[in-house]
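Just dropping this structure here.
Note that one protein chain is taken out, while the other chains of the complex remain in position.
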Amino acid sequence: MKIEGSSTIQAAPARTFALLIDEDVLRRCVPGVRRLIREGEDRFAVILDVGFGSVQGTYEGRVALSEKVPPSRLQIAVDGQGRLGFVRGKGLLQLESDEKSGAHLTRIAYQGEVQIGGALASVGQRMVQGAAKAMVGQFFAAIEAEAKAAESPVPVPVKHGRLRNLLRWLRSILRGLFQRRAVRRARPERNRAASQGGN
Amino acid sequence: MSEREPYVGRRIKRTEDPRLIQGLGRYVDDLRFADLHHVSILRSPHAHAKVTSLDASKARSASGVLAVVTVDDLDRANVGDVPCGAVLSGMKKPTHRPLARRKVRFAGEPLAAVVAPSLAAARDAIDLIAVEYDPLSAVIDPEAALKPGAPLVHEELETNRAFDWSVSSGDIEAAFKSAARVASQRIVHQRLIPCSIEPRGVVAQYFPGDRQLTLYTSTQIPHLVRTMLAGVIGLPENHVRVVAPEVGGGFGSKLNFYAEEILLAFLAMQLAPRPLKWIETRPENFAATIHGRGQVGTIEAAVNRDGRILGVRYRSIQDLGAYPQLLGPAIPTLTGLMAAGCYKMDSILVEVTGVYTNQMSTDAYRGAGRPEATYQIERLMDIIADEMHIDPADLRRRNMPHPEEFPFKTATGLTYDSGNYRKALDRALEIAGIEKLREEQRTLRDQGRLIGIGISSYAEICALGPSAAVPAGGWESATVRVEPTGKVTILTGASPHGQGEETTFAQLAADFFGISLEDILVKHGDTAEVQYGIGTFGSRNMAVGGTALLRAMERVRDKAKPLAAHLLGAASPDAVTFSGGTFSAGDQSISFAEVANAAHRAASIPDGFEPGLSATASFEPKNFTFPFGTHVCVVEVDRETGDVTFLRYVAVDDCGKAINPLLVDGQIHGGIAQSIGQALYEEAIYDEAGQLVTGELMDYAIPKAHQCPHFETERTETPTDVNPLGVKGVGEAGTIGATPAIVNAVIDALEPFGVTHIDMPLKPEKIWRLMQKEGR
Partner (left out) sequence: MIPSTFDYAAPQTLEDVLFLLKSGGANGKLLSGGQSLIPVLKLRLAAPERLIDLGRIPGLRRINAETDPISIGAMATHASIEDSEALRAVCPLLPQVAGCIGDRQVRNRGTIGGSLANADPAADWPAAVLALDAELVAAGFGDAVKSIPARKFFQGMMKTALAPGSLLVEIRIRRPASGGAAYQKVRQSASGFAIAGVAAILEYGPDRVGKQVGIGITGVAQYPYPATAVEKALVGKRLDEKTIAAASQLAGESIDDPISDIHASGNYRLHLARVHCARALRRAAGLNPSP
C-alpha cells in the first residue's frame, strides 16, 4: 500500500535531517521500538512491537538509510519478519525549508510503499493502511517533539537515557503520591460497591 | 407382494441426513486413533522468493516435537512429485515437489512439516523454524505473465506460457467477413474459492511389518488417489488403502491429489506405526486448496442480418497458478469444447493459452470450465440482442437446434445426446410471465426504478465420460452383494460427498429387487472394501455410477433366476418372472430373500450354480450427457447505492430422468446459490505482491441463505440414450445456468444508463460507479 503525506517540523532542515539519521533519536521516535542497534554506516538492527486493536506482534529486522543527500533527501527502508508475517517498506523523505514568520521550519514530504505479507496480510488488510498511517504520524510527531526539546533550555543528556530515566523516576514518585490520595478519597465508594455484591 | 409406488421418481428425504444433522457423521477429524500425532505445516508468506536458509534446529529440539521435515528428507526417501494428470500436448510442465526446494512460488506453498503429539506443540514449533527469504518480484496478472520481461515463475521453463490449445472447425474467417454484424466482449472470469464446509484433512498410518499404508483423506477420488500415491511414495498399489470417510463437500476442490496427502504418507512411513493427522485451517483452505475459474478472454460472434450466428471466436488466457495440479490445464479445454453453448453455428475457433503465475493453482470447481463457456456466450447473446434490437428470447430461439436435430453435432466436434432447448426456454418464460414482467418493467422504469430481466439458456457437458477423453478413465463400477438374509449391500466406485447416492442408489435397488429401502446399504469411499472405481466429479454419479449399479443388479437377477427356477421346479429359467421382489413360475412363487438364503445355504442348487449371490459390473459410457435449461432472473438495482435485490428467480432444467426430484431440486438450489456468489459477491484477490488478501471468510463473501431469492424451479424431462437410466446428471447445471441470468438481469436493469457489460462480481460500488459515469 502507498503511504504519502507531509509533516512540518519546527527546526531547520539541517537540524531535522540530523535528527532523522541519529541512532538515539530513531530509538526514541520509531513507534514500538524495543531495540535498535547500529550495524553499519547506515544500517540498524531493530525489534519493533506493533499493535492496533487486539492485534499485537513483533517484527525483527533491519532499517537501512540510503540516498542520503543532506539536508534534503533521505530514503528509509524497513525489512522485518515475525509471527504476523513480514513487512517491507521503503519511503523517500524530501526535506525543504519552510520559512514562516522567521521561525525555522522544515516541511518533510514523504512517499513510500509498505508491503505486508503472511498472516496479517491475509486477514488484516482493512486495518493495515490505517495502522501504518497512524505509525507514520506517530513517528513524525515524535521527531517534532525531539526538535522542540532540542530548542528548550534543558541540559543536553550526556549519556543516552540518563536524563530520561531521572525524569521517569521523578514522575513515578509524584504518581505514587497522587495515587495514595486517590485511594483514600475513593474508599467509601469501594465499601459501597462491595456491599452490593451479586451479579 | 402388494403393489408399491416405485421409489424411483419419488421425493424422498435422504437416509444420510439424520446422522449428519445429529452430528454423528464421521469426518476425517472425528476418527479416533491411539497414539495420534499431529502435523503442522510451515508455509511461505512470500509469493515468490528464494529460500536462502532454513534452520529447523530450534523446532526439532523443542519439547514434544517428534520430527521436522523439509524437501531434503523427501529427496532422500525418493518421494516423487505432485503429479499433473492433464499434461496437454506441448505443455511446459515444471517439477512440483510436495515441499518447496530453495524457491517458493506462491504464498502458502508448503516448506516444512512438524510432527508432535499435540497440535499445539506442532503449531508452536512452526514458529521456531527460522527461514531467510530473498524476495523476488511476483507475477500475478495472467496477461502480464505473457509480456516480455515478466518475472518467470519457473526459470527452467524460460517462459510463463504453459500451453496453447485450440479447437476449430469451419471457415471462421469467412464467417466474420460475411457477417452483417460482429459482436465482441472481453470477459473476466474471476478467481473463486470453492470453500467446502469441511476443509481438507488427512490421517495416515503405516505398518512396516506387512508394509500396509492407510490414508484417510477428505477426497472425491479415493481409488485414483491410491494409484497415484502408491507411485509417488514407492509402495505397491495393493499395499495402499485410501479411505474417504464422510466428506463435507468438495465442489471439485477435492477432485485432486495434493502435496499434503503425499507428505502425510511419507511421514507415516518415517514415524511408523504412529497415526498422524493434519487438518486444514480455513486460511490454509483458502490459500492452499485449489481455486476455481481464473480465465480472461474475448469472445466474438459473427452474426447475420436475422440474428443467426455464423461463427464464434474465443481467445483466452487461463491462469494456472504456480503449478499445474491434477486437472488444471484441462479445465479451459472444457470451456473451449462448450464455447458454442446451446446454439448451432457453422464455424468456431477457440484458442486458450495457459500461463503460470505466483498464485495458488486453479483447477476444477463446480462446472469446471463450463460456467465460463455458458457465461460468455449468454452475455454475448444479450449484447447481440441489444445491438440488433432483437428480443433476447427470440434471438436464442433462432439459434437453437430443433429436437429432431439430435443427436446434434456441434461446431467443436461434440455430439449433444438429446435436447429440447426451446421447450425449456418457453416454459421458463411462461412461469416467469415474461409479457407481464416486461410491462411492469416499463411502468416501473417510468417511475425511475431500475428493474432488469435476465435470461440464460444453457447446455452443459457432464456425466464424464468416455474413457478415452477422461484422464484416468471415465467408467464407473458397482458391486451388488445379496446377503444370506436378503439384505443388499451396494459397493459403488463413486465417492459421494453430499450428493446423496446412499439414498438414490438404494431407491434404484429397492425398486429393482422389490425390497424395502431399509434393507439396502450403499457403501463407498474405502478402497479396501470397494472395487476399483473412478470417483465423483463432473455430475457423473447417477448417469455412470447408477448405470453400473443397474448392470450389476441385472447380473444378480440373471444369476438368481436359474436357482429360483430350480427351487420352483420350473422347466427353465426363462419360465421364471421376477417382479415386485418375487420370482414366479406358473402359480408358484418364492421371495427374493428366500432365494438369497438358498444361494448361500447351497443345499439345493442346480448344476453349474456357484453358491453366493453377488455381481460386479462396470459401465463405460459411449458419450457424455448434455443437460440443459433456461433460467430467468428479475432484479432491482438501487439507483442510489448500486445494491442488487432479487425479485424473482425461475429455473427450468432438464437432467433427463430424475431418480429423486427432491435431490435434483437441492442440486439446482445449491448450484444457483454458488452462481449468486460468483455473480455478486465472490472474488479471490491477490495483491501485486501475491498476498491473498481475501484470506478468510471475513473478506470472502460466500452467499448466505437470506441473500438467495425464492427459487421457482421446474423440470422438463428429455431422456438420453447414453445410458439405460435416461439420466443426464445435474450436480453442476445450476452453477452453469444461473450466473449469466443474474448478470444479464442486472445489466438489463441498467439499460437506461447504456451499460452493456460489467465484470463479475457485480458489487454495488462497481454498479454505482457505472451509473455515475453514464450519468443519468
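Letters A and B mark the chains in the order given here, with residues in each chain numbered from 1 onward.
Rule of thumb we're sticking to: contacts are C-beta pairs under 8 Å (C-beta built on N, C-alpha and C of every residue); 3 or more make two chains touch, one makes a residue touch a chain.
Computed from a predicted structure; not experimentally measured.
Considering B:24, B:77, B:120 or B:602, the position touching the chain not shown turns out to be B:120 (whole complex). When the missing chain is restored to the complex, the residue among A:69, A:109, A:134 or A:149 that touches it is A:134.
Within the full complex, the residue among A:84, A:114 or A:143 touching the omitted chain is A:84.
Along chain A, the points of touch with the absent chain fall at residues 51-57, 83-84, 119-120, 123-127, 129-131, 133-134, 179, 182-183, 186-187, 189-190, 193-194, 196-199.
Where chain B meets the missing chain, the touching residues are 119-120, 123-124, 127, 281-283, 449, 640-641, 681, 685, 693-694, 696-702, 707, 763, 765, 768-769.
Simple rule for what comes next: only the chains that are shown with their structure count from here on.
Each chain gets a centre from the mean of its Cα atoms; for chain A and chain B, those two points are 52 Å apart. Only residues 45-47, 107, 127, 133, 135, 283, 286-287, 687, 689, 691-696, 698-699 of chain B touch chain A when the two sit together in their complex.
The residues of chain A lying in touch with chain B in their complex are 83, 85-86, 88, 115-119, 121-123, 125-126.
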